[in-house]
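One protein chain is absent from this view; the other protein chains keep their places.
Our next item is subunit A:
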Amino acid sequence: MSQRIPVTELTPDFRGRAEEALADGQLRNNFRVAMDSLMTKRANAFPDADEREGLRELGNRIKAGALSRLPDLLEQLEQKLTENGVKVHWAETVEEANSLVHGIIEARKGSQVVKGKSMVSEEMEMNDYLAERGVECLESDMGEYIVQLDNEKPSHIIMPAIHKNARQVSKLFHDKLGEPETEDVNQLIQIGRRTLRRKFMEADVGVSGVNFAIAETGTLLLVENEGNGRMSTTAPPVHIAVTGIEKVVPNLRDVVPLVSLLTRSALGQPITTYVNLISGPRKPDELDGPEEVHLVLLDNGRTGAFADAQMRQTLNCIRCGACMNHCPVYTRVGGHTYGEVYPGPIGKIITPHMAGLDKVPDHPSASSLCGACGEVCPVKIPIPELLQRLRQENVKNPEQTQQVKGGGAKYSRTERWIWRGWQMLNTRPALYRSFLWAATRFRALAPKKAGPWTENHSAPVPARRSLHDLAARHLDQNGGRPS
């Protein structure tokens, strides 16, 4: 069972996928409606601008502070978790992480896994990896379950199935589960509940992500609304949490502002239905909870982002999705157009470190730099600034040292020479004047085609006389130059 991204199947590049998405009225409508509502909800959840800004500032400081002593915090976290009975594993690559997870499942002779929502497991493509080894890995978040059933990937990090409407879900449940068609959302959800309940009960292993890992107490914190996260981490005999190394915070109290920022920015909720703090496996006198809890800490390019003080800010991210909800580009082209695990503004700044900038060379420029993402980001990541930086890294000579993985994919000698010429022209007045003189006199020779520009516009033609000429003549005729 391999997953597919519908629009990518047809077109391998961002530009082509974007064109297809833009031509899909249903898709555009599904996103427009959803993003408008998420933006309104967020705005209503922060009625007091001062309170909001104070909290964002605090969120930024906590994350930046944590990153400034990340290796020590990771060691402290490992030590505390180990004391609490949790096994901690480290993985540099997704392959390593997958094989660790598979090893744990194999040791228990497990064949069925239920998964709470986890973007890191999407990074790992864990479902495919385990399926190839005979382990069924079922998504249990309703949205994730829907996209998995349709062999798709999430189109939004918080709302994975936001690109689908009820009619499409109904058809899917009818085709795949043999359920009668209904567009009643409540009934659709009840179908999901029934089907997944059995899976929770039977699963050998539960997999989840982590929202925050608390070093002080050795605690994994997960937020959710559905209860599938609690099910996945409590009902099966083994719980494996997978997370990026940037999720650790020093103190328990730090999660108070961070959870508030997360749930209000993501969904406009003062808090999610469940906040689940896990500090260890079942104790001998307890009657439920997993017998084993594992944490897999994944690098996958994060240490690369960390190495650059400016790019390091990317690791502040608490995965709230607000930047995509407010992005005019994301809203129009949808999540699948990006062709990567993380879409939208956060995807543009994190993917280069994971996959390499040369894999997503169009992403940094698929932005109007309107600044909305940076304005709403609860941990104040200056996303537009990082996009500009990535644009620069994109065109740097790849033969010189690369500061970002896969940098220089858009480097072009011709472009370099054109800019050199431009610079020369504009810094030498005599040269500039003669160019102007020639351009106006020989305007008839101006090219009729100017690349993609002339596909939708008429070609620019120089004026008969330059403004400079006209001004000089005007002043001559009207009695000399001003004093």
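As a convention for this text, a residue touches a chain if its C-beta (ideal position, glycine included) is under 8 Å from a C-beta of that chain, and two chains touch if they have at least 3 such contacts; residues count from 1.
Basically, contacts and distances are computed from a predicted model.
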Not counting the visible chains, the remaining one has a UniProt entry; which protein name from "LUD domain-containing protein", "ABC transporter permease", "Cytochrome c oxidase subunit 2" or "NADH-quinone oxidoreductase subunit D" does it give? "LUD domain-containing protein"
Residue among A:111, A:234, A:388 or A:440 that touches the chain left out of view: A:234
Residue, one of A:104, A:142 or A:318, that touches the chain absent here: A:142
Any idea which of A:287, A:430 or A:444 touches the chain not displayed? A:287
Which of A:26, A:251 or A:310 contacts the chain that the document leaves out: A:251
Absent-chain interface residues of subunit A come out as 30, 33-34, 37-38, 48, 51, 54-55, 58, 61-62, 64-65, 68-72, 74-75, 84, 90-92, 96, 140-143, 146, 159-162, 164-166, 169, 185-186, 188-190, 192-193, 196-198, 200-201, 216-217, 219, 225-228, 230-231, 234-235, 237, 245, 250-254, 256-257, 260, 267, 270-283, 285-289, 297, 299, 303, 306-307, 312
